[in-house]
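Before I ask anything, here is the structure I am working with.
What you see is the complex with one protein chain gone and the rest in place.
What follows is chain A.
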Amino acid sequence: MSAMSPSERRLQKELMSLIKDPPPGVTVDAEQAEQNLLQWTIFMEGASGTLYEGERFQLQFKFSNKYPFDSPEVTFVGSNIPVHPHIYSNGHICLSILTDDWSPALSVQSVCLSIVSMLSSCKEKQRPHDNAFYVKTCSKNPKKTKWWYHDDSV
């Protein structure tokens, strides 16, 4: 096998760990990720006892060759985008660890856990109040949005 770059080596390790020991309700499309380590699809089930119980979501992770120094670009994709105050209808997620608070010590797994916990703690299904405006004007890449993070309990 040809020499892997540090980011590929790290992603390979993460992929193995996610296949072997995924957080509850989370599965990675291993075949696709093995073909292209820089783009993964992850399936996420709404946890039981939450507003999203029985729903199934699809997340797309894109990595640059500066990963893990650069955060992954993470969006919900597919036909079912969770209705949540921090998730826009185009799949963009407002979560500080995806931009400002990203650390190379975090991982795909910790991002998944944060998203699961964000969904699980939701008390009322609704879109962000500026959804219509944001979706019309934002960049395709959510990392190009300068997010204002509100310390919300939602």
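Convention: contacts are C-beta pairs under 8 Å (C-beta built on N, C-alpha and C of every residue); 3 or more make two chains touch, one makes a residue touch a chain; residues count from 1.
Keep in mind that, in the parts below, contacts and distances are computed from a predicted model.
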item	value
Omitted chain, identified by the protein name its UniProt record gives, among "Protein tssc1", "RING-type domain-containing protein", "Ubiquitin thioesterase" or "Geranylgeranyl transferase type-2 subunit beta"	"Ubiquitin thioesterase"
Residues of chain A (touch criterion as defined above) contacting the omitted chain	6, 10, 13-14, 17, 68-69, 85-86, 94-97, 100-107, 109-110, 113-114, 116-118, 121, 128-130, 133-134, 136-139, 144-152, 154
